[in-house]
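Right, I'll just put the structure down here and ask away after.
Removed: one protein chain of the complex. Kept in place: all other protein chains.
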Amino acid sequence: MNFAVLQFPASNCDQDAVHVLQHLGHDARLLWHKEPSLGTVDAVIVPGGFSYGDYLRTGAIARFSPVMQALRRFADNGGFVLGICNGFQILCEAHLLPGALVRNRSLQFCCETVYLKSATADSPFTNKIPADKWLRVPIAHGEGCYFADDETLAKLRARGQILWQYCDESGALTDAANPNGSLLNIAGVCNERRNVAGLMPHPERASEGILGSEDGRLIFESLIETLSHSTAAAVA
Amino acid sequence: MHRSMKAKIVITPKKAVLDPQGKTVQNALIHMGYAGFGAVHVGKYIEVELAGADPQAVRQQIDDACRKILSNPVIEDYRFEIE
Amino acid sequence: MHRSMKAKIVITPKKAVLDPQGKTVQNALIHMGYAGFGAVHVGKYIEVELAGADPQAVRQQIDDACRKILSNPVIEDYRFEIE
Partner (left out) sequence: MSEPAITPELVAKHNLTPEEYQKILEILGRTPTYTELGIFSVMWSEHCSYKNTRPLLKGFPTKSATVLVGAGEENAGILDMGDGIAIAFKIESHNHPSAVEPFQGAATGVGGIVRDIFTMGARPVCALNSLRFGELSNPEVRRLFSGVVSGIAHYGNCFGIPTLGGEVYFDKSYEGNPLVNAFCLGVLRHEQITRGAAHGVGNPVFYVGPATGRDGLAGAAFASQDLTEESAEHQRGAVQVGDPFMEKLVCEACLELLATGAVAGMQDMGAAGLTCSTCETAARAGTGIEIELDRVPQRAPGMTSYEIMLSESQERMLVVVHRGREEEVQRIFDKWDLPWAHIGTVTDSGRMVVRHGGRIVVDIPAKQIADESPVYQREAREPKYLQEVRAFRLDGMADTLDAVGELKRLLAWPSIASKHWVYRQYDHQVRAGTVVLPGSDAAVIRIKADSLPVMSAELAAKVGDKPVPEKLLALSVDCNATYVYLDPYEGGKIAVAEAARNLACSGAVPLGATDNLNFGNPHNPEIFWQIQESVRGLADACRAFHAPVTGGNVSLYNQNPGGPIDPTPTVALVGLIADPAHITTQWFRDEGDAIILLGDAVDLADPLRGLGGSAHLQVAHGKKTGTPPRMNLEKEKTLHTTLLGLIQSGSVKSAHDCSEGGLAVAVAECCISQCVARGTPRLIGAELNLTLPPGVRLDALLFGETQSRVVISVADHDAVKVVERARLMGVPAARIGTVGGAPLSVAVGEARLTWSLQELHDLWWSSIDRLMQ
């Protein structure tokens, strides 16, 4: 497969995303935020980092980059997009995903490993994750508390757009397992059309044995599986 | 005439959004022994210097900027005045 | 009579101190094509609900709280009004 990884001025997990995709045997290249077009790609990763120092609000400024206009067209055409951490925040700010991410309830940046439960296997990003498997994946963010109004939350639930939730070791969605105060323990969601998803945890940091967990691979592999069945690469 | 103006923008978290910072400040105030302090809300204050011409057009622009970038309508409200 | 009041506090970076946030927002606004926007300063806005009695005493308390915990006098200025 052929992936583009967006690169904003202070993206800092861009290289990690490229690394893991290449490690899984796929083509991945960085795409500078000033690029007006994506070229031909199968899927796009919006990586983590601090796009514009995260001044104002996380992801607020990045959303206006030229490459984001191209990304919007790509997504509108059904192209697959995965936002990780800051990438998730950017996609929410750009209204490609519902809701918003606000400051952790601890008011502190939080870097630790969490358990993630996939709420559904029926998505391009979760289809290879066994129902009884909680992923062990790190988080690293200061503003990862997921918020949406009640009406939006109800819709997300009804349509199965909640993809990942923070859980404990036994899979329970407890408050103690929630690292940032996210509503419904939400760690990641997708759009209504199910081609755009975002999550706060970092699967790219948990995709190699030497890093202590390979669970994150399942997310990339789900996407790759989906891509191998989808007909033509979307172009934008 | 080109006047030098200033937009003073206040952005506050929507009521439904968790405001842990407000809570923390409130607790700190209580801790310091200040009596009679109620709820605290913490938001952002943005000041924009404006070289622009006509106040009406500027007002329009600031409102636009507030909606599009300075605030996020999902979680925040904004208000501003121009001086 | 006990009146219900509100303190509206604005905390801004001191003039001499670097305000990277303001600078970044300013650049973004310029990039987005807002003409005539000059320097931008980003600070904090805090609203405190006051149950307290006499406005004079409250004013003193808020000032104290601003100095001691709400602002960082090393790099920030504050001002407030009570309504």
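The letters A, B and C name the chains in turn, as written, and every chain counts its residues from 1.
The working rule: a residue touches a chain if its C-beta (ideal position, glycine included) is under 8 Å from a C-beta of that chain, and two chains touch if they have at least 3 such contacts.
Everything numeric in this text was worked out from a predicted model, so none of it was measured.
Student: What chains on display are touched by the one that is not shown?
Tutor: Counted over the whole complex, the chain not pictured touches A, C.
Student: In the full complex, which of A:59, A:98, A:144 or A:179 touches the chain missing from this view?
Tutor: If we include the chain that is not displayed, A:179 is the one touching it.
Student: Touching the hidden chain in the full complex, which residues of chain C are there? Just list them.
Tutor: 13-14, 16-20, 23-24, 27, 72-75
Student: Which parts of chain A are in contact with the chain that was left out?
Tutor: 9-10, 12-13, 15-16, 18-20, 48-50, 52-55, 108-115, 136, 138, 140, 142, 168-169, 176-177, 179, 202, 204-205, 208, 210-212
Here is the rule we go by: only the chains that are shown with their structure count from here on.
Student: Could you give the separation in Å between the centres of chain A and chain B, each centre being the mean of its C-alpha atoms?
Tutor: Here the centre of chain B sits 30 Å away from the centre of chain A.
Student: Taking each chain's centre as its mean C-alpha position, how far apart are chain B and chain C in Å?
Tutor: 9
Student: Round to the nearest whole Å and give the separation of the Cα centres of chain A and chain C.
Tutor: The answer is 35 Å.
Student: Which residue numbers or ranges of chain B touch two or more of the other chains?
Tutor: Counting only residues that touch two or more other chains, chain B contributes 69-70.
Student: Name the residues of chain A that each touch 2 or more other chains.
Tutor: 56, 61, 64, in rising order.
Student: Going by the contact rule at the top, pick out the chain C residues touching chain B in the complex.
Tutor: Contacts found on chain C: 10-12, 25, 28-29, 32, 34-53, 58, 61, 64-65, 68-70.
Student: With touch defined as at the start, can you tell me which chain C residues reach chain A in the complex?
Tutor: That would be residues 20-21, 24-25, 28, 31-32, 42 of chain C.
Student: Could you list, by residue number, the parts of chain A that touch chain B in their complex?
Tutor: Spelled out, the residues of chain A in touch with chain B are 56-57, 60-61, 63-64, 92-93, 99-100, 102-107, 145, 147-150, 181.
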